[in-house]
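The structure under discussion is supplied below as structure tokens; questions concerning it will follow.
Every protein chain but one is kept in place in this view of the complex.
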């Protein structure tokens, strides 16, 4: 059994229902507020339980996977207490408009848990969230445009994350993310996407940091239905299995230590 | 000054002018012969001096580069004698219909020179030639279709091969090469291509083998004008500079040797 | 259940017992013959069933692994017929003095099966065998010296092949293999070795080619007892599990094909 925690910033998911204080604060900007408000109705039709709810159901279609925690930005410590992370094998991270609202302390904590062996899957607009920048060391910048036809190509057919995925599949409407994508060279380039508007994108990438495995996967715009696509669902579940597959977990990260030379032993 | 040798199989380039014996032999197949014959007129209009001639002129626009040899399949030892290779810093390789006509001995010889420090640039349909398979260890298989609109994206803007190249450029007509491209994970993914028909491709890739640097670059279908595109020309010249930039050349590849332990010295 | 085939050149293992014709032929050189003959007695004491026998027993300590075939150089087609390879998930390859005796046809056949998804583990002096050179594209040259104390360090503690392996372990006597080791940059650097005589070596390395996974592992000199070390045994079994873990097997390698553009579908 693999223990999964789903993290969603859960801002656009509920704007217009309740506008809690921290949202008012950073969305003082009128335009940004309108941008978010517009999406809420559309998002709730697609994700009636929030994006985290959709992801939870998607993960739990696999009997070996169990979602132990759903965590959101408005919870204490963003819902990512040490108790929660100690109970997590793989963390899913969806975020978009509120990257800056995640305290540095929480972002560094997530990074440290990945170093110790927790897997992490960054979804869609999480490409610039703090934990991803801290783990990859790059900005995650890219080009984008809403509402394009997308074809996802499998460029590493033998990778475990591509298990059961055809040579390509299509998403009728997805947000375009295009190169140049500022990431370190991936360990494995599992998927690459084509957009009708003229762009390409490294849409499925893996890395390892410390004892933890990392997967970035592009689909999942908040107002599109990609998380209901059978292949997208399969890929995320495959990625949870893969990210949980490390051989070792470290007790602590401050494992630097002085040692005696071999001759003295 | 960097010494360049241009190798072109030079089969389609001259079919219909003279049909030398070895061509007759392996093109006994009637359909293959027609396929090649049809292209000759078109190719000669675009490349009046053969593809090797076009490549030679392209390279020599850069004053630091000199084409010392032009070699073709019909020459003795394919024109790749040890004297020629000893006089070569970077080898360009264009081939298409006659991969199997290159003797194993010559293919292994080219591989060995790369191991010792000669750079090599595989162009377009060279993706399945013997030296590329021997150096990368993969099949080089891919999907293809003639006559598509192509957009080449720069996915490693800081790489020396991308010097002076914009974030993307376009080729009105090029042969589509699409994923899955069977190659080892590139050291650097410098360019990625988009085709109107719906495919993506890792179109500019680097690797190192032994002391030699390797670049694969997709554009250059025999009946298209890609080698007259200013950016394609610039990329090939950049790649020659990059491929010549190794720090060491080995005298020989059989450098395996027994050594005394440190204490005895 | 994972189906394993063990291949051993089986030359030093039996010299002096029977000297079959092909051995006489290529060991016409008197010094080489003496070199091999000297080792036979020592080798047979350590490996009474040959190195292949030792490897077979080692693999089968894991109930999920079954050795379906033991193949040696003196068999028809080196024992690696298509029937045998079709029945193999992971191939172990031990070789030393007779690399050149493996026909090119068999070496290319093994390469092609790896491309289609068969895992392969190259052991010790297999570092220069034909299939390894064909799959990696490098010479595999290195420095060597017999009879040194060796410490194997785990440099990727979270890799599945390092499961259950401590931060380092020691081999009282092993052949030293030292840098520079001419290989492509490994996908994962799982183990690195220290030798008392003053050398370091990238002793456990992974790569992927096509659909197949490749592991090289240094220990296993024919007159040393490394294959009886519990950690060496564990690593080889871990590697079999890892190498069998690809998601896809290709029916054939000539998968290049022409495709229609997306708009026409």
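Here are a few things to note about the model shown:
Per-chain numbering from 1; labels A, B and C assigned in written order.
Methods note: contacts are C-beta pairs under 8 Å (C-beta built on N, C-alpha and C of every residue); 3 or more make two chains touch, one makes a residue touch a chain.
Model, not experiment: these values are computed from the prediction.
Interface note: of B:32, B:66 or B:158, the residue touching the hidden chain in the full complex is B:158. Considering C:44, C:57 or C:151, the position touching the chain not shown turns out to be C:151 (whole complex). By the touch criterion stated above, the residues of chain A touching the omitted chain are 104, 111, 115, 128, 134-139, 141-145, 148, 176, 178, 182, 184-185, 187, 195-199, 207-210, 253-263. Residues 117, 151, 157-164, 187-188, 208, 210-213, 245-248, 250, 262 of chain B touch the missing chain (whole complex, contact as defined above). Seen across the whole complex, the unshown chain contacts chain C at 151, 153-157, 167, 178-181, 185-189, 192-195, 198-200, 202.
Assume only the chains that are shown with their structure count from here on.
Residues touching across the chain A and chain B pair largely coincide in numbering: over half of the numbers involved belong to both copies. Greatest centre-to-centre distance from chain C is found for A, with centres as Cα means. Centroids of chain B and chain C (each the mean of its C-alpha atoms) stand 32 Å apart.
Among the residues of chain C, those in touch with two or more other chains are 187, 208, 210, 262.
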